[in-house]
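Here the complex is missing a single protein chain, while all its other protein chains stay put.
Chain lettering (A, B and C) follows the sequence in which the chains are written, and residue indices restart at 1 in each chain.
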Amino acid sequence: MNDPRAVAAGSLPFIPMEAGRLRERFAQVRALTLELARPLSAEDSCVQSMPDASPVKWHLAHTTWFFETFILEKVEPGFAPFMPAFRVLFNSYYNGIGEKHPRPQRGMLTRPALADVLDYRSNVNQRIEAAFRSQAGNAEFLTLVELGLNHEQQHQELIVTDVKHLLSLNPLQPAYREPRQHPPAAASPLRWIAFEGGVMEVGHGADGFCFDNELPRHRQYLQSFALASRPVTNGEYADFIEDGAYSEPQLWLSEGWDWVRSNALAHPLYWKAADGGWSEFTLGGVDPVDPHSPVAHLSYFEADAYARWAGARLPSEAEWEHAAAGLPVEGNFLAPERLRPSGVAGDGLVQMYGDVWEWTQSAYGPYPGFRSAQGALGEYNGKFMVNQYVLRGGSCATPAGHVRASYRNFFPAGARWQFSGLRLARDGIVTLLEKPSAASRKNEA
Amino acid sequence: MNDPRAVAAGSLPFIPMEAGRLRERFAQVRALTLELARPLSAEDSCVQSMPDASPVKWHLAHTTWFFETFILEKVEPGFAPFMPAFRVLFNSYYNGIGEKHPRPQRGMLTRPALADVLDYRSNVNQRIEAAFRSQAGNAEFLTLVELGLNHEQQHQELIVTDVKHLLSLNPLQPAYREPRQHPPAAASPLRWIAFEGGVMEVGHGADGFCFDNELPRHRQYLQSFALASRPVTNGEYADFIEDGAYSEPQLWLSEGWDWVRSNALAHPLYWKAADGGWSEFTLGGVDPVDPHSPVAHLSYFEADAYARWAGARLPSEAEWEHAAAGLPVEGNFLAPERLRPSGVAGDGLVQMYGDVWEWTQSAYGPYPGFRSAQGALGEYNGKFMVNQYVLRGGSCATPAGHVRASYRNFFPAGARWQFSGLRLARDGIVTLLEKPSAASRKNEA
Amino acid sequence: MNDPRAVAAGSLPFIPMEAGRLRERFAQVRALTLELARPLSAEDSCVQSMPDASPVKWHLAHTTWFFETFILEKVEPGFAPFMPAFRVLFNSYYNGIGEKHPRPQRGMLTRPALADVLDYRSNVNQRIEAAFRSQAGNAEFLTLVELGLNHEQQHQELIVTDVKHLLSLNPLQPAYREPRQHPPAAASPLRWIAFEGGVMEVGHGADGFCFDNELPRHRQYLQSFALASRPVTNGEYADFIEDGAYSEPQLWLSEGWDWVRSNALAHPLYWKAADGGWSEFTLGGVDPVDPHSPVAHLSYFEADAYARWAGARLPSEAEWEHAAAGLPVEGNFLAPERLRPSGVAGDGLVQMYGDVWEWTQSAYGPYPGFRSAQGALGEYNGKFMVNQYVLRGGSCATPAGHVRASYRNFFPAGARWQFSGLRLARDGIVTLLEKPSAASRKNEA
Partner (left out) sequence: MNDPRAVAAGSLPFIPMEAGRLRERFAQVRALTLELARPLSAEDSCVQSMPDASPVKWHLAHTTWFFETFILEKVEPGFAPFMPAFRVLFNSYYNGIGEKHPRPQRGMLTRPALADVLDYRSNVNQRIEAAFRSQAGNAEFLTLVELGLNHEQQHQELIVTDVKHLLSLNPLQPAYREPRQHPPAAASPLRWIAFEGGVMEVGHGADGFCFDNELPRHRQYLQSFALASRPVTNGEYADFIEDGAYSEPQLWLSEGWDWVRSNALAHPLYWKAADGGWSEFTLGGVDPVDPHSPVAHLSYFEADAYARWAGARLPSEAEWEHAAAGLPVEGNFLAPERLRPSGVAGDGLVQMYGDVWEWTQSAYGPYPGFRSAQGALGEYNGKFMVNQYVLRGGSCATPAGHVRASYRNFFPAGARWQFSGLRLARDGIVTLLEKPSAASRKNEA
């Protein structure tokens, strides 16, 4: 069971891309990772800012390790690793592969140097390119390459969020990239979009790539519900703060209230009070908070408390998926020169994709009939199915083309360093226009 | 919002018992609590063994506080509290009531003395009895009394489990009650009981008492599944240990494995290795582990790992409820002279009620359309709906008459001091007799 | 080495009292312990308020264990312990005796009951009385009994301070004994008493009882110094607070400042701000702080910071001992009806004994030539000689007759639950009357 070659790619649940297109995609994805790392010095790339985050150098190496360990080791005759020690150093959590370097110690790895890791990337790139020549007809090879690219895209998002966290701790408040002017955002009035209940299908239903946790597609019964037309904005969230929410226990889950008090919290991560208003640390430096952009960097506890305050609730993940099912997968995704949520005007259901991950009320668990892949790759998703909550839709740090309606992201309830926000939901069918503001709430009380 | 009298009992979701029957029940329930406390000295009743547990004296006072605060304050003309300080001392977690004594400090309350708390109980008993004379036609009064009795029954179970934990820490390993001989238990072979999928109804559907978290009754779509005919036994769990489960990371959820290692665990709570076998601390002292009794004192992590090892999974709470729906609510419930799970022989689905709470794979969350009661009583259940998992069926410490098919108990994934075990489930319809033992699993591997 | 009978009492460093007088003293000391416990219920006696403190029941049992283990086991023919399990339960820290119950778990011992421990005390009292008949000429027996009585007196002081801590955590703020009126205290102006330098002798120099850590008497060279005529008062300490001392890092040792901030401290233990002044929790309930009484319940860090603020320093233990050498051992010692420091008017060096233990600047270490006793009793003092600071003079909780000029008490720098205060010292010979007040200090700045 400790042999990674025991990974039966046949057990992976999708039909891979055609070889030529995949090879092109391989080049693109691998290049984007390097582009994200380019503004960073070797020092920036080496440091780990908290146990939840990883150094950029580690991301660069681990995504490469994934290709070497799960693919090259299987298809290269006389396989020899680039560096034997990397097998342990850059294993994230695959117990099936053997020993691994402890996660909180990833920042101690000043060696290998960034330059050595970049060499490792080039080397593995070339070997994968070479393998394409002999393995173009090997479905398992193609399947694993496509998995590896989706894996790398997940780490691209983490590079962005981990770097943001690291730089935020520096009193110099340095920018990741040249700050630039952003046009002021707009936000349309919040409307409620109604959905009729009934038996629905949930989970990935097409041939293309998906993760094992999106399967099997299965039936669920949904009650009628309504979804807000857009995410909650910074301005609305500022009203919530203004209304005293961070000192009112009855708005919070019990564990959420403990979390607020033991961390002495009073606003989202990266916000600072400034001249009677709010500023925030962004990847372009410190900026005023834009009231019309979706609020980001909230924990599940904050998203849940906001929804309660607004007289609403978080959607379930099935509700979200049902509502998103017909929409084009378009939005404000990762673009190295932007990297921030933005407001848009628009009718109907907007910003379901991109901008901010939307917390759902659903605990992350297996779908009925869920099966992990065999071998070490079976550890990819299933073993995290406890004490985490599902987020949907992708963010401004998610690579374009990575998410879909059935895509399930998940984090513990206290995590805030992702671009995580929320969209309100309500039971039943609500036909009136309502604005769940502090004002309306006060009138109700 | 801080006025407990704002509790609109009308918002409580059940039709109360008839006054005469309720009055009788009041006397019975209150008497059982005292009977449970009788074997304990003032010292035994005062100490708190861990932050999760409470002293017995605190349970005796808090259940009384509940009647005084939520009922007498509302119905007594010129209400005056027995002791004003008790309002804070014996408030558990109702922020709506005002200040509360910090939970981890409950064991510091050597004053009031046990005798004073017993006086408090008598006093409130008399005042409630008196109120029955004037309020027999007041539905809100009856509703709140019935809620108070169900609340007290929950604390009866906690008295049993908290005392067990406390005494277990004493090197003298004292017995709560006279040890006595128990006939050796029997367990029938595990069979799989099949259930067809489809749209089902879940949640409390009758007029009588239920908690708000059991409502509203609503539709769910269930896939076909099979449930084990009985809970996992001590003997089966010993096989799991014997097979090296506590040192095999791939059997565990990632957080479960961290929990195992950071607590250096190798067996259920209260077990000790003894002469090549296992003994366990019980409320009757130290006994050999009975291989045919249901295994108890497992965390969610352990239950989940066992199920994975056995090639099965935990049931969802909806599956459990659907399977239990038609069964009589009978089983090995709280009896002060027994207080341990026992094995039974039997065909079909047995031991669904009593013996051990059965962990489900379901995170504890709100049902679609869930509404908390208004006022302070709204804090009863809803605010714990994060990072907890649902258990079903009651245990040998649950008072008879307290549970039902729709009853939802919940604890964090690492909690083990309740009588918590598991019953296996499987996807699809399994018709063959199968024993998920280490042996069969090894043959598969 | 694990045999407690290996204790060579001959290695204990004093000549014991005459047998008749010792027997009388045995009765008195054992009776006083019971008198101290009398106002407390079984519940009060069972609970442990923090790891540093012990339950009163444990003190009652442990002091009895000491006589049984170190004396009766040696002199009784066919010795049988009162209860074999007590050997482990009531061992404090003697590794030489074998296993011991973990200190932070002492509060879990609801069994044996208080009544059983009182029986244990009576039983051992009778057996020691009996032993006096046969062993009156056995110097080792007499030596160990006298050691046991001094040991018990140390626990008498801990009973007082541990109970004070426990009751202080109860929101009811209960009194240990009937509160009573205390005449307002007086304090004479602070004067400086000068001492010439030179070679002095330090350490116990007479025949009677002392602990091993007071030996050997040896020479030290002292520089000239001056000592304040009396301890620092509550009123003076309130000036220090008023001057902002708890928010001024430069007044504190670096570790002391971390201690202040991480515990969010702003005043001595047991003080509370009240109506523009200060009140304090005492063993007689909550009282206004008396400005003329010696300040108590300070940590070393607070005592050191006060001295720095006052332009002075803490005395060394040798300075204190040299100054105390000629004085009668009289003062405000333990009296169950008083139990608080009090102010006195008086000329010259006053209140050196009783009232409050006085922190010295001296780390607790071995005197040159120090030898521990052999066997388990050698663990009595020597193994604590790191990261503790010496206090001198006894307090209002120290039994009369227990201390002497050479007596060394010791606690970690952050401990505050003893009656610990300070007396200022200065280098050189200061002949003028000076009041080290905030006012004078500000004039200097």
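Criterion: contacts are C-beta pairs under 8 Å (C-beta built on N, C-alpha and C of every residue); 3 or more make two chains touch, one makes a residue touch a chain.
Note that the structure is predicted; figures quoted are calculated from it, not measured.
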May I ask you to name the displayed chains that the omitted chain touches in the full complex? A, C
Residue among A:47, A:185 or A:350 touching the omitted chain: A:47
Among A:16, A:96, A:112 or A:268, residue touching the chain not depicted: A:112
May I ask which residue of C:20, C:249 or C:348 touches the chain that does not appear here? C:249
For the chain left off this view, which of A:174, A:311 or A:346 is in contact with it? A:174
Interface residues of chain C (partner: the chain not displayed): 1, 93, 95-96, 199, 218-223, 225, 249-250, 252-256, 300-301, 304, 313, 316, 361-363, 365-366, 368-369, 379, 383-387, 389, 413, 427-428, 445
Touching the absent chain: which residues on chain A qualify? 41-47, 49, 57, 85, 88-89, 101, 105, 107-114, 166-167, 169-172, 174
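Rule of thumb we're sticking to: only the chains that are shown with their structure count from here on.
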Farthest chain relative to chain C (centres taken as mean CA coordinates): A
Any idea how many Å lie between the Cα centroids of chain B and chain C? 47
Centre to centre, by mean C-alpha position, how many angstrom separate chain A and chain C? 59
As a quick test, compute the distance in whole Å between the mean CA positions of chain A and chain B. 36
Hey, what residues on chain C touch two or more of the other chains? none
